[in-house]
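Before anything else, here's the structure in question.
Note that this complex is displayed minus one protein chain, with the remaining chains in position.
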Amino acid sequence: MKMHVKSGNKEKSIKVLKKEGDIFTVSVGEKTYELDVVKVEEGVYSILNNGNSINMEMIASDQPGNYKVNTLYNSFNIDVLPAVAFSPNGKVKKEAHQLIKSPMPGKIVRVKVKVGDTVEAGTPLIVLSAMKMENEIKSEGKGTVTKVAVKEDDLVKDGQLMIDIKV
Amino acid sequence: MKMHVKSGNKEKSIKVLKKEGDIFTVSVGEKTYELDVVKVEEGVYSILNNGNSINMEMIASDQPGNYKVNTLYNSFNIDVLPAVAFSPNGKVKKEAHQLIKSPMPGKIVRVKVKVGDTVEAGTPLIVLSAMKMENEIKSEGKGTVTKVAVKEDDLVKDGQLMIDIKV
Amino acid sequence: MIKKVLVANRGEIAVRIVRSCREMGIRSVAVYSDADRTSMHVRYADEAYRLGPAPSSESYLNIDKIISIAKKSKADAIHPGYGFLSENTDFANRILQAGLIFIGPSAEAITAMGDKMTARSLMKKAGVTIVPGTDELPEADEDIKKLAREIGYPVMLKASAGGGGKGMRLVKSEEDLIPSLLRAKSEARTAFGNEAVYMEKYLLEPHHIEFQIMADNHGHVVHLFERECSVQRRHQKVVEETPSPFITPELRAAMAEQAIAAAKSVNYSGAGTVEFLVDKDRNFYFLEMNTRLQVEHPITERVTGIDIVKAQIKVANNEPLEMSQNEIIQRGHAIEARIYAEDPVNNFNPSPGLIRHITEPLGLGVRTDGYVYEGFEIPMYYDPLISKLIVWAPTRADAIERMKRALYEYKITGVKTNISFVQSIMQAQPFVDGNYNTHFIDDHIDELTKPDTSDEESEDIAMIMAYLDYQNQQNKRMDFTKKQSPGGSNWKNFGRLFRHNPY
Partner (left out) sequence: MIKKVLVANRGEIAVRIVRSCREMGIRSVAVYSDADRTSMHVRYADEAYRLGPAPSSESYLNIDKIISIAKKSKADAIHPGYGFLSENTDFANRILQAGLIFIGPSAEAITAMGDKMTARSLMKKAGVTIVPGTDELPEADEDIKKLAREIGYPVMLKASAGGGGKGMRLVKSEEDLIPSLLRAKSEARTAFGNEAVYMEKYLLEPHHIEFQIMADNHGHVVHLFERECSVQRRHQKVVEETPSPFITPELRAAMAEQAIAAAKSVNYSGAGTVEFLVDKDRNFYFLEMNTRLQVEHPITERVTGIDIVKAQIKVANNEPLEMSQNEIIQRGHAIEARIYAEDPVNNFNPSPGLIRHITEPLGLGVRTDGYVYEGFEIPMYYDPLISKLIVWAPTRADAIERMKRALYEYKITGVKTNISFVQSIMQAQPFVDGNYNTHFIDDHIDELTKPDTSDEESEDIAMIMAYLDYQNQQNKRMDFTKKQSPGGSNWKNFGRLFRHNPY
């Protein structure tokens, strides 16, 4: 089964050509690798590629097929695209909203805007506190606040939607 | 639900009297404990007993309800006895066989007896090698060899039956 | 004789203090907030008692509760660690009033040094050089701006009760002055319950160099040499080393003399740290004295062989210092890296969360002081410090290579950390040359946070592994039930990637 895998902007097709014991022969794009792959810990693999010893850790996200892959010095954000869902021409419609998501888990110290406010690039929106640091989150561009999903003293998770701004 | 638990020769009945959050009030035999119990790692619990901080690790064996429990300096072998199966008078029939089991994972170097041989206390039965040490396993008493379940170069697991001797 | 110590702290420093207690045969009492029930200091101490809800103000800053637990558990002494109540005069006094021993200096010394403005005038009297600056700032914005103009930009705003970079703001021009002041006051109020802020001249290319002091109750004061702490982000230290690659033997001697004079001027007792700023022309100025154990104390321990926590406890026991100044010798070179749960490429945003996997660096010349473990959830209420990685080697060059090796081994996942950021610091030429000041991180932030040029092969293999893992997940349930496990239980599903061949 041939599938497509995305890393950042790059997209390649992958196919397992052969599997003998722990040795996988895999084609990726134009290239072919013969890898000795063993799972050594939860989510951690030891890979021998032509003698080179590589350790990789896979952290699956909420989204099926989305992985953060940590190698020695790099970290890749990789999506395995199910063959059926794969549509090379299907571009996402341009975002007309600026969605302000929490960049970290934390607590809302202050909400500086309300629904209906117009904001400019640099307008302070929210002060968020985590691990004793206060961080001011600013608008990246101009627009109108259409939704404020948090209030003071709320605890927020990493990536949680806080404010929706119509551009 | 009241159940019986065995540690070595001791047997006590246990009942959870109350559970509030992580605080368990439990009676064991004559005594009652109020414990703050939290699972912190796979099979590892942090317990606060009247302020004393205790870490316990539970290793479940193959047998349901059988645990090795490691505390700081002690290790207990504990059986949780299902109420139905619990029968205080049910004694196991006296063993008429000496079952020679492997005391460790290893490799059979030599088998020194065959079926039909009579052995005395101290008769060498098997030489077992593990981690570069050779260990001679001897008979604990006299009897007749009725079964030899291993042969030279066999790999054996911890506790695997090797020889059956009819006493 | 102290027989039981309550540690009024959490995290790595609580574990570190309990370690020394354990080695001295002293029982330890941990205290914890609701966010810390499973924290290592609770599991590691002999006893543990709940303080209250997660916010510090209701737990680790709750003096009444801490003292009542000390009484209840029959502790005879309290070690405050660093941060929280460690430099709180009330706390020290209340402990003494309760008939307990405070493992730290006298309340008077804390008061004198704790308020940075008082300390400045005290040092002036004692003949210790201080940085030009103000007393507490006036109310009117115009007056503040005038003071700043007199000192000359850039100026530094500092919380009078401060420490650890909190309530501190660098101001480069007048337009930023008042907004920065408001932020500094807000942080100061949150962190210390005291919003007093003052202003100091900001020195050019300054080095942050501090001296470790040990003093007993019998008038002996010694120094344990310096620590170079100029690698900072957001005014918080990231890497510290000793000896400093910047100062000369003559400068070291002169600074040590003033450090001891500063400590003596307040009849100091126990472990303390005198911080200096040293400008590019090697002029040095007293910055502040931290009247407590310092985060980076382990590098001093490593080059001198002295266990500073044990020394603190012995001083609190009224014992005289075991070492005289000429017996204290600095051997080899030690570097500490603070491992934070933070995202260096994203403005060092904190990254609390669940630790999925951790591999500690081990082997020759490596020490870690940490407190997290697999499955532990780092709370968002406290410091992002996960652990401290300390290495020692005969020379600075060897120590840097060892640090790189240890960072290579150090794997923490689940939360973001600054491990690869510190690795970049170890490879940056100014650091390797020992030629850096407190601007180092800011001046080199782009190269320090730029990802390694990823070779195509690594990326290809990462893509393959994501694909294989994904396929394996799809097949897992079947594999799991099929698996023959020697222990009879499917403890972990390691080894061969696929139990059967799906291809």
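By written order: A, B and C. Residues from 1 in each chain.
Assume a contact is a pair of C-beta atoms (placed from the backbone, for glycine too) under 8 Å apart; a residue touches a chain by one contact, two chains touch by 3 or more.
Since we're looking at a predicted model, the values are computed, not measured.
Taking every chain of the complex into account, the chain not shown here touches A, B, C. The omitted chain makes contact with just one of the residues C:Q258, C:Q312, C:T368 or C:T438: C:T368. Although one chain is not displayed, chain C still touches it through residues 15-16, 19-20, 22-25, 38, 44, 298, 301, 305-307, 331-332, 354, 356, 359-360, 362-370, 373-375, 393-394, 398, 401-402, 404-405, 408-409, 486-487, 491-492, 494-495.
For chain B, the list of residues touching the undisplayed chain reads 3, 5, 7, 10, 12, 14, 16, 18-19, 21-22, 24, 26, 28-29, 31, 33, 35, 37-45, 47, 49, 54, 56-60, 64-65, 67, 69-76, 78-80, 103-107, 129-135, 155, 158. For chain A, the list of residues touching the undisplayed chain reads 22, 36, 38, 40-42, 46, 48, 51-53, 55, 60-62, 157.
By our rule, only the chains that are shown with their structure count from here on.
Rounded to whole angstrom units, the spacing between the C-alpha centres of chain A and chain B is 48. The multi-chain contact residues of chain C, meaning those touching 2 or more other chains, do not exist; every residue touches at most one other chain.
Among the residues of chain A, none is in touch with two or more other chains.
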